[in-house]
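What follows is chain A.
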Amino acid sequence: MSWHTLALLVAACTPFLTAVAVFLLGEHRGTLRTATGLAGAAATAAAAVACAGSALISAPGEYAEVGFGLLEIGFVLRSDPLGVVFAVVAGCLWLVTTVYATGYMSRSSDRARFFGFFSICVGSAIGLALSANLLTFFVFYETLTLATYPLVVHSGTPAALKGGRTYLNYALPAGAALAVGVIWLHMIAGPVEFVAGGSLPSSLVQTHAGSLTAIFALLMLGLGVKAALFPLHGWLPAAMVAPAPVSALLHAVAVVKAGVFGIARVVLEVYGPLGRDLGLIPLLAAVAAFTIIFGSVRALAQDDFKKRLAYSTVSQLSYIVLGVAIGGPLAAAAAIAHLAHHAAMKITMFFTAGAVAEEVKVYRISELDGLGRRMPLTMGAFSLAAIGIVGVPPIAGFATKWLLGMGSIEAGQAWVVAVLGLSSVLNAAYFFPIIGRAWFRGPKSEWASEHGTKRVEGDLRMVAPLVLTALVGLAMGVLAGAALSPASWAQMVAFLEFGG
Partner candidate 1 sequence: MPLSEWVGAQLPALVILVPLTAAPVAFLGVRLGRPVALVSALMSQPLAIALALEVAREGVLRYEIGGWGAPLGIDFVVDGLAATMILVTSVIGLLITVYASGYFTDQDRYRFFWPLWLFLWASLHALFLSGDAFNLYVCLELVSMSAVALVALTARREALVAAMRYMLAAILGSLFYLLGVALLYAAFGSLDMATLRGAIRPDVTGQAAFALMTVGLLLKTALFPLHFWLPPAHANAPSPVSAALSALVVKGSFYILIRLWIDVGSPSVAPGTAHLLGVLGSVAIVWGSIQALRQERLKMLVAYSTVAQIGYLFLLFPLVRAGGVAAADAWTGGVFHAVSHALAKSAMFLAAGTVLARLGHDRIEGVGGLSRRAPLTAMAFGLAGVTMMGLPPSGGFVAKWQMISASVLSGEWWWAVVIVAGGLLAAGYVFRVIGRFLGREEAGDREADTGRSPRTMEWTALALALGALVLGVAGQPLLDLIPIGAPALVAGIGVTP
Partner candidate 2 sequence: MTQADLYTVAGGVLFTIGLYGLITRPHLLYKVLALNVASGGVFMVFVGVARRVPGPAPDPLPHAMVLTGIVVTVSSTAYALALAKRIFTETGMATLDSADTMEGGEDAAE
Partner candidate 3 sequence: MAEPELRSPLAVRAAALAISGGVGALLIRALLVLPKDEAGLAPLVKANLDASGVKNPVTAVLLNFRGYDTMLEIAVLVLATIGVLSLTIAHSDKWPTVAEHAAPALSALARFLAPAMVLVSGYLLWAGEHAPGGAFQAGSVLGAAGILLALSGYARPAGMTGFALRAAITVGFIVFLAAAIGDMLIEGALLEYPADHAKTIMLAIEAWLTVSIAVILASLFISSASPVEELRRRIRGGR
């Protein structure tokens, strides 16, 4: 076994093995359990990076593969350049989140259950990132759906259970739609591999145009729920009842990006040019553009800190979908890069929301006044990430918007620039008030008199991760032009996809 396949196996299996170990260690062996979790996350992150290295030095079409037979299609993992982007993002942020969660959950109960299912979620995300075909992708996709549920309802309160039910009401029918789409596609096209540039033979358009359209709709329905495309986004704000690490890693990175990543796979690597031939792509672009504006508008109206972030996520995810749907190497590169960019920035913000809630019991934006002076590191990191998402250079969000704008002009779809502009204004409109309250207003709400105004920066295990991810977000933007930055990598992938 070469190190290529070994890295693939370690990246995909370690989270699941970690989960088993965590479950077995149980509630009371906390130290050992934490050590196991950290070791597992570190090994996974390292292996994911190794997979990326493997993808980099392998010739197209000769990427490392490992798997076995299942249903005449195979259960196959492969480290290709697109997949490893998501795998590296999920793996590395898992390590960071594990540190954060150790701090965040230090006083909570049911930690074995929490960390166990958390590991399964990450493992599923990495598994679906590295899936070589739709069947494998779907297996991990649904595993992710199921393993998220215990995390959403973690607190066990009626509100949490209600949020969990809402989540299921969206996720399960979506899974069913996806299943039918995937099976149907296999019926008419045989085993569906992910191949850069699309794997469906173009002859199918003549014979199965209707079926292909219906299948595309089913697949988008199934993936669109996790990608929180309007009108399938309703579960995401409801799922904010989950503990902060879940919102941070899963509802800003792993779960939702599984949806957009799936859309990218289907549009770029399954349908390819067929999507345009069938006239499906413009519709997807329209939905994505609408979701961008819609999410931003809804975010404006939220006072609940995490819900505002959730609607921001709804909006930001559609940047990725839009980039994929525009159809051109630069736009696709923007989409793939944003997978990483948004992850780093949004996870910072959710970490912040969690830290604020945990340390000073503030859950509403209207109560954030003066918090900047009390938690300067935390709020500083938040501000950096927020400015980044708005698209102020040189932070990561700017790189995305630049690439996306260029890509849309290149593809002759300049209207996207208008969407970007409007969205940026709205981003600013819902994030700058937070920054303003935190830094430029004095504490006025009741907790200030109760707790005083001294610095209450949280547990180091929480502060360090969020500062780190904010700095990573900054670095991704500053170094966007450097080799191996997400943006450069994304352009490499995009040129593979479009044969440029």
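Methods note: contacts are C-beta pairs under 8 Å (C-beta built on N, C-alpha and C of every residue); 3 or more make two chains touch, one makes a residue touch a chain; residues count from 1.
Criterion applied: all candidates are chains of the complex that A comes from, given by their letters.
Given the structure is predicted, the values throughout are model-derived calculations rather than measurements.
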Touching candidate for chain A, same complex, options 1, 2 or 3: 1
Residues of chain A defined as touching candidate 1 within the complex: 23, 26, 68-72, 75, 109-110, 112-113, 138-139, 142-143, 145-146, 149-150, 153-154, 156-158, 161, 164-165, 168, 172-173, 175-176, 179-180, 183-184, 186-187, 190
